[in-house]
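Inspection log for the structure reproduced underneath, given as structure tokens.
One chain of protein is taken out of this complex; the other chains stay put.
For subunit A:
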């Protein structure tokens, strides 16, 4: 074990943390918008899978990884649009629809993958890293954190953007009102359904990006069910974050570290069955929920469809 913590190993571990954190961060931020607006979006695992598939397909078909991300965002938004239609417009049960969308997306992506790629197994080219001048020269941290794909920086840049959106814009107030007292928003002359629809579509977009990151950047291939619970962890992150984007980032880093550690432990050849190591992130989820879950404060109208005039 003494030789375990070489520079190269630590760099790989840190790089792994970042790679594992980005999809969680995008999923958590996306879910946070929906939850703020009062929609408990259980469907994000499905949005993420569609994002992963859409991203991979467009990137492979066009040969352009950036277009691939666009495709991933659209894939996520398609599922988001269904969620908005069923849960926001038609007022159906959000949990049931969310589960159905996740299961549906699993089936659809697995089928499409089988039809299109089961004999080809294409791999995407690697996205070129963008070293940040100066910072990338720092030993260990430089190559691990600051010589990354541009999308990594963009994902982390979303955190301050969201802080600003929630704190400094009308949209932030409207989202909060839609989740906490939708009738108040309605009487203030803002359509609750519109705000919630926008929120769910934005969730689809962000989570789709997260899925695209998995297939385009992290793996370079699409594998059925490849999101592997990332979306569900995103739901937990959003619930624990009490509406704060910075907390989502903190949580994403914690779980990202766990996910990355599973890989690292396997590489290091620790003599534990891999199944147990792979359980680690989910054990962490339960542990965090046990400790912090009681204090989670969720919007008052979370999960409830809004019907004007009903009190």
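Structural remarks
Just so it is clear, contacts are C-beta pairs under 8 Å (C-beta built on N, C-alpha and C of every residue); 3 or more make two chains touch, one makes a residue touch a chain; residues count from 1.
Keep this in mind: contacts and distances are computed from a predicted model.
Not every chain of the complex appears here, and the one that does not is recorded in UniProt as "ABC transporter ATP-binding protein", selected from "Transketolase", "NADH-quinone oxidoreductase subunit D", "ABC transporter ATP-binding protein" or "Electron transfer flavoprotein subunit beta". Set against the missing chain, the residues A:171, A:253, A:268 or A:304 yield one that touches it, A:171. The chain that is not drawn here is touched, among residues A:130, A:190 or A:223, by A:190.
Residues of subunit A that touch the chain left out of view are 168-174, 176-177, 180-181, 183-190, 299-300, 308-309, 311.
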